[in-house]
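Our next item is chain A:
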Amino acid sequence: MTVYLRQVAAIVRKDLLLELRTGERLAAMGGLTVLIAILLHFAIDQGLVRMQQLAAGLLWMTILFGGMLGMGRTFEMEREGGAIQGLLTSPVPLDGIYLAKVVSNFVLVTAIEVVALAAYWLFFGFNYGNAPLLLAAVLGVATLGFVAVTTLFSAISAQTNMGQTLLPILIFPLLVPVVIFGVTATGRIFASRPVREVEGGLYLLAAFTVVALTAGTILFRYVVEE
Partner candidate 1 sequence: MRILRSRPGVLLLSALAGSLASAVPTVAQVGTEAFAQQSLRPYWYVFIAYSLAWLLLVGWMLSIGRRMRGLEGGGTEDRDA
Partner candidate 2 sequence: MSLARIRWMAMVLGVLGVAGVVVLHWLVFFWVGTERTMGIVQRIFYVHVPSAWVTFLAFGITALCGAAYLWLRDERLDWAAQSAAEGGLVFGAIMLTSGPLWAAYAWGTPWTWEPRLTLTLLMWFVFVGYFLVRASAEDRQAGKRMAAVTGVLGALLIPLVHVSVLWFPSLHPQPVVLNVEEGPTLDADMLITLMIGLLAFTLIFFSVLFFRYGLEHLRHQRALETREQPRAA
């Protein structure tokens, strides 16, 4: 078990180090996040709607698109230069590779969530409510489910000639629960509603995340096997 964890941690460390050195995915995702916010400023007539009312929805759409942009490259990066072969033939079990990719993608997406929250606060003065821990819990659980689904499908799309273009069609139909409960829960947190109004959504998000993560861990080996 500890060997397994150490192997997973090694891959995570490698991925994150690579990301820190090149910064290519982080730059693209962060850039997209800020740019979406800028475009939204012009896309929404703020004389008609108050941005705060749309806050949770805008935030989640930004996270989904920004996250998808970066995660789509999870396995394409490894395939360039054939690094994936080394990874797949290494003694690390295949599900360990999947979990490692989920963890490193989770860190990346969490980073762009911070960027998004900051950008929206800066540009539109969003009020994020008075329960930062609860907000972090909802964002964390929902993000993990989102990452679990997207990481599996990015391994699939990397092996097709459509590449990342295929990703939205595969993931968006399945991510509806994340959007529904992510948006309703964060929306209620932003409106400083009592905790019990958020709980239900959080539990269902957790159920989604558990199912997605378990299924991804089991199914991943069929996607990458030679």
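Per the selection procedure, all candidates are chains of the complex that A comes from, given by their letters.
Couple of notes before you dig in:
One rule holds for everything that comes next: contacts are C-beta pairs under 8 Å (C-beta built on N, C-alpha and C of every residue); 3 or more make two chains touch, one makes a residue touch a chain; residues count from 1.
Worth saying up front: this structure is predicted, and the values here are computed from it rather than measured.
Shown alone here is chain A; of the other chains of the complex, listed as 1 or 2, the one that touches it is 2.
Chain A meets candidate 2 in the complex at residues 149, 152-153, 156, 159-162, 166, 169-170, 172-174, 176-177, 180-181, 184, 204, 207-208, 211-212, 215-216, 219, 222-223, 225.
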